[in-house]
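For this view, one protein chain was removed and the others were kept in their places.
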């Protein structure tokens, strides 16, 4: 795959990130807008104001960062070779997030849009299942719960 | 579906647009970031630097605007009710576009990500097939071709 | 008199806008245009017709002052 010299490809190491700052969607999108891309899909997973019928006040995400970054890079690399993507990126935000904040952004770019959609969903599905990052939902009633945990023990 | 008062929903009329200006992805994304959305999918179709093996210099899109807007609104409305989307938007740019420019942006938001992906692809597929907008590709060799036309007659 | 507007590749055969008299229906208009420009027949057969900004079928009658738009297959996106 050739790249236009006017749109230098970011280094592979920048294809994944974990950050405590707000995710800068504008910059991430601009990075994906290569000359060879026909379709760019950007997914943003945002903090919802409700979960299982309970009102969420805010969330905290924690990560085992070294392994989380490694696994994110592995997933993104596998998607890139599986679909010959012209670009792929995944950023996960950790720490305290408010309702409406982006917790995760996944971007995929391909000459044809169906591949960009498919690869994007693939990365999201695998990141959710495999990357050691956890969310702790804090509800407006003062209770909290770790995502994917055995519920009865977990609600303190 | 209830909306947070902090994230007012744009009027239905603003859910589709045809513009000769660069598409402002940052603003469109921010409009989609409602409190109730769990997943936001943004698709951008960008001008490619090649088509059928020929190098593209630039593109021009033309539209039959009144019917194009009507049809875009119909498609977006049908997607909204089919998937109960919390937000949907489609902007198509017309006029002269350079390599890498966004020609179309479709945004869908839903509490669950698979619906947001699915609805986004649905809108893209239908817009490409049904909305009276046409692209004219100008190649670096000086020739040009209308998209979807009978190729032999069309290359002048 | 009927106002006619054509788009995209149809402009290789016809002016972007022109008008015609004595066409009774969309089908009638289509066959007039095919006779004028036989090479346009294929693209015309793939095109949709709109009258006064509504998609119509070939049977649709045409009245004085109607505005017809002839729309080749879309290629946006």
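General remarks:
Order of writing sets the chain letters: A, B and C. Residues in each chain are counted from 1.
Simple rule for what comes next: a residue touches a chain if its C-beta (ideal position, glycine included) is under 8 Å from a C-beta of that chain, and two chains touch if they have at least 3 such contacts.
Bear in mind the structure is a predicted one, so any value in this text is a computation, not a measurement.
In the entire assembly, the chain absent from the figure touches the shown chains A. Checked against the full complex, the candidates A:28, A:56, A:79 or A:131 give a single residue touching the omitted chain, namely A:131.
Residue-level contact of chain A with the missing chain is found at 45, 61-64, 66-68, 70, 92, 103-104, 124, 127-136, 146-150, 153-154, 156.
Following the convention adopted for this analysis, only the chains that are shown with their structure count from here on.
The mean-CA centres of chain A and chain C are about 49 angstrom from one another, to the nearest whole unit. Mean C-alpha positions place chain A and chain B at a centre distance of 23 Å. Within chain C, no positions touching two or more other chains are listed.
Under the contact definition stated at the top, not a single residue of chain A touches 2 or more other chains.
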